[in-house]
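With one protein chain removed, the remaining protein chains of the complex are shown where they sit.
Let's turn to subunit A:
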Amino acid sequence: MNQPSKNSSSGQSSDSGAGSGNGAGASHRTGRAPAGLPAITVDARAVEARAARFTRRSIKNEAKRAALAAAMSMVDLTTLEGMDTPGKVERLCRKALQPGLDPRLPRVAAVCVYPTFVAHARQVLEGSDVRVAAVATAFPSGQSFLDVRLDETRRTVDAGAHEIDMVIDRGAFLAGDHARVFDEIAATKEACGAAHLKVILETGELSTYDNVRTASDLAMRAGADFIKTSTGKIAPASTMPVCLVMAEAIRDHYRATGVQVGLKAAGGIRTSKQAWHYLVLIKETLGDAWLTPDWFRIGASSLVNDLLLQWERLDTGRYQSAVYFSND
């Protein structure tokens, strides 16, 4: 496995002024965390300043095309609506297989649906390597009985899901019952069997960067294959500073244990520009080893159309209109 990039925020003191995760902050252990979990104080100002810098990289036209293709290949094309139907899911799967007419465009990484649509999605995607991810564990609130959530997970995996997106019990986490959150993640991981587990922290409800860092550490130690920012049902969803905190947690976890954990940014990423800001963040925090669909995902629906719009604009030189692209 490749080493994570050395070019990360704590290593770039000339750039960002201060490291945000394991720099100065790492030495402040508050002792609030449960057994063996170091509580890391995140320097909020430094994180925000550092995250803002990722948005100011100049990206030239040739690099833009590569960035658009990379972003497309990392999308978890998502529909999580009460009004979803098999028809809607099928349309989404067709779009996942061939987002646009240009054969140079990659397919997306996965589709993300509710458990009841997993079998149908698998059928449509038969023969392709597009993964099927499903949200389980009483998404989006996570407020149900543990055995119900575990049963839902097992049944979703049985239905054919390659990846399970679980939510943590934010109520328990915020009440300080970290042990319970840890145990529930571990139990869900066990219920997943061979399926990959993505743990949704729902950072919009965690209030502070310290909490985001603690929840990230907790989820990784409990066996998460991916940590994911948001359900997309709460504002704010994914933000750059939050992703940076999570990426630094992943980097530190990798350095400490040698275990690579993936990151999924979900919710609120609608434009190509935002997508490549995230790519820059991953590149400069975790390095090239994470810049693949196996280790970085963007959960989105409308983003794909904007990627297509910008792709077309690179080809024609004309600014495009959303009316010429399928609306889904």
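Basically, a residue touches a chain if its C-beta (ideal position, glycine included) is under 8 Å from a C-beta of that chain, and two chains touch if they have at least 3 such contacts; residues count from 1.
Note that in this section contacts and distances are computed from a predicted model.
One chain of the complex is hidden; its UniProt record names it "NAD/NADP-dependent betaine aldehyde dehydrogenase", one of "Class F sortase", "Phosphoribosylformylglycinamidine synthase subunit PurS", "NAD/NADP-dependent betaine aldehyde dehydrogenase" or "Carbohydrate ABC transporter permease".
Among A:66, A:148 or A:322, only A:322 touches the chain that is left out of the view. Interface with the hidden chain, as seen from subunit A, comprises residues 317-324.
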